[in-house]
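Written below as structure tokens is the structure these notes are about.
The complex appears here without one of its protein chains, the remainder shown in place.
Right, chain A next:
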Amino acid sequence: MKLKLATAAIAAVMAAGPALADLTFSALSYRTGPYAANGIPFADGYIDYFTLLNERDGGINGEKVNIVECETGYNTEKGVECYESTKGSGALVYQPLSTGITYQLIPKVTSDNIPLHSMGYGRTSAKNGKVFTNIFNYPANYWDGASHAVTHILDINGGDISGKKIALVYHNSAYGKEPIRTLEELAKKHGYELTLLPVDHPGQEQKSQWLQIRREKPDYVLMWGWGVMNQVAVQEAVNIRFPMENFIGIWWSGSENDVLPAGDGANGYKALTFHNLGSDYPFYADLKKYVVDTGKTAGAGDQLGTALYNRGMYAAMLAAEAAKTAQDMHGTTAITPAMMRDGMENLEMTEAKMAALGLPKFGPEFKVSCENHGGDGFGAVAQWDAAAKEWNLITDYFQSDQEILAPLIAEDSAAYAAENGITPGC
């Protein structure tokens, strides 16, 4: 063990030593604490993608990528420390993978003029680029997710869900509360009945919530969970024999970690996603050749192909593509955080681009603009196959109900602008 630690330490020193790269990306990751099981695959995917770019292409347009990792433990205080300590290294973009840390960083990055990308989390109204100049949340946000779930239920029921009962089991925090407003608005439109069931951090204790579900027998259960809460909820749903195909989680409740402990019982559980799953891509061949076989994977290297690993990879891919856009726009390869912001604002993801990267159909097509920092709100539904132990997409990417969401986003961002004295403009 000692020897292993020592080798690991030496290897890390060697790896960190000669990193004299020019493009710095920060990875505010969490490999410890109650949410580590979810934080590790995301961080590994994020770092491995950049390692591959370095190994295969020599970086992004010839500029080597340097990753500065900082452990937040999903804790907001450590998040502040991490932000301040990595800011000086010229980090181009921040992706904290925590709604709490995102809220904290929103004013800070704006004042420091560094972009922040909260992919599928964070403050939803940051989609309004007129108010949130430095915050991006493409390709989809929580309110899109809430709408996706409802649209999916509508599709199953032939477009009519009036009188149906839908329960929302949510993490009792900023993150979990995000979809409530949207679901209430959608309830007005579609006439379903909404029940709210908060679960307190960290979510190991959910007996009473599921007892209530058993008593009230909602037709569908939606879940906004993270970390250990997901596994417990899936297990509880199995215990009360809730029909799993009527149980839909947000994308943060749709990793292998969440369903594997429940075994065969979890078969048919659905989760939303905004990127594709599995490892059946040409990209993975390169990853194996340049990163896995040379032993350069981040962490233990055992997360390849999992849902959250793919999401980390997708986040890194969007960051790398935005960096390329920024390099083209400004005619220099050594970009600054301010240039990176411009790159993100003009990012366009097309099928051709993704196919060229070896990841065909990996995510929805979208285009970011100054007014719209959140993409077009496309997502899909995945279903868990317990026998094959894999997630399968059961729908195409479909758009959320923009008619409901647009006014909500305008309202919330206007409130933020008023509270903080921001004049919206593009």
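Operating definition for what follows: contacts are C-beta pairs under 8 Å (C-beta built on N, C-alpha and C of every residue); 3 or more make two chains touch, one makes a residue touch a chain; residues count from 1.
Convention: contacts and distances are computed from a predicted model.
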- Hidden subunit of the complex - UniProt protein name among "NADH-quinone oxidoreductase subunit N", "Leucine/isoleucine/valine transporter permease subunit", "Na(+)/H(+) antiporter subunit F" or "ATP synthase epsilon chain": "Leucine/isoleucine/valine transporter permease subunit"
- Item | Contact residue for the chain not shown (choose from A:100, A:254 or A:377) | A:100
- Message: Considering the complete complex, identify which of A:48, A:178 or A:258 is in touch with the unshown chain.
- Response: A:178
- Item | Touching the absent chain when the full complex is considered, from A:22, A:81 or A:365 | A:81
- Which residue among A:64, A:164 or A:201 touches the omitted chain? A:201
- Note on the structure: Interface residues of chain A toward the undisplayed chain are 5, 8-9, 12-13, 15-17, 29, 31-32, 36, 40, 69-71, 73, 75-77, 80-81, 84-85, 87-88, 99-100, 103-104, 106-108, 110-112, 123-125, 172-175, 177-178, 180-181, 198, 200-201, 299, 412, 415, 419-421
